[in-house]
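The excerpt is restricted to a subset of chains, each kept in its original location.
In order of appearance the chains are A and B, and numbering begins at 1 in each one.
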Amino acid sequence: MRLIYFAWVRERIGAAEEEVELPTAVQTVRDLLGWLQTRGETYAEALRHPEVIRVAIDREHVDHGERIGAAKEIALFPPMTGG
Amino acid sequence: MSASPLTPRVSIRREDFDAGAEIVEITRGRTDIGAVVTFSGLCRDENQSLAALELEHYPGMAEAEISRIALEAAQRWPLLALTVIHRFGRILPGENIVLVVAASAHRQAAFDAASFLMDFLKARAPFWKKEHKREGAGGWVGARDSDAEAARRWT
């Protein structure tokens, strides 16, 4: 599965995207955020306040309770500031 | 207003746009449009401190999400045409960022649809602004609570 990051999430993690194999225990977006925080200091720093992180699965906004299922691409980013 | 035949035109691009040309494009050769409401969003720099805005976006999702919002507007109001353009990349103070052009037979639908689109663009379109200051550090623009509230008033 592909993870992609934008704006300060990207900058803090230090990567724009990566391929990952999720542990089977990671079922929801919330699980994913928790698991990522264990992957090192940059992740812990980027996701320290997981409640502000917005998530899109296969290019559609989802809540943190959403099940990941067969997602191909999950994007993590801060609240949007376009327009 | 079921089964609207309207296909919104959505463009995500680096290049500038010409609001007047987009209005002409929407209205040319037809006589059913009575009202066109256009919103232009520009890069502000009130105290001459900004060198440029950098607009990051999620290429795969930006057009899809704006198209979803535009289609929802076309379902809620009897629109006859709808154009949304959002720029990305480096944008200088005074330059255009975003354009919405909504056309209808009557003015209220055009006003409401354009306002709705801007509220939802702000809240849901995957774009992020970073400020580059003339002196000192810039940084990512924070989301405004008032923008989230503005989107909620339509639900």
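The working rule: a contact is a pair of C-beta atoms (placed from the backbone, for glycine too) under 8 Å apart; a residue touches a chain by one contact, two chains touch by 3 or more.
The structure presented is a predicted model; accordingly, all values stated were derived computationally and were not measured.
Asks: Having one representative of every chain kind in view, what are the subunit counts of the entire complex?
Replies: Written as a formula in the shown labels, the complex is A x2, B x2.
Going forward, only the chains that are shown with their structure count from here on.
Asks: Averaging only over C-alpha atoms, locate the centres of subunit A and subunit B and give their separation in whole Å.
Replies: So the centre of subunit A lies 26 Å away from the centre of subunit B.
Asks: Mind listing the subunit B positions that touch subunit A in their complex?
Replies: 41, 55-58, 60-61, 64-65, 86, 97-98, 118, 121-130, 140-143, 147-148
Asks: Write out the stretch or stretches of subunit A touching subunit B in their complex.
Replies: Residues of subunit A touching subunit B: 4, 6-8, 56, 59-61, 73, 75, 77-83.
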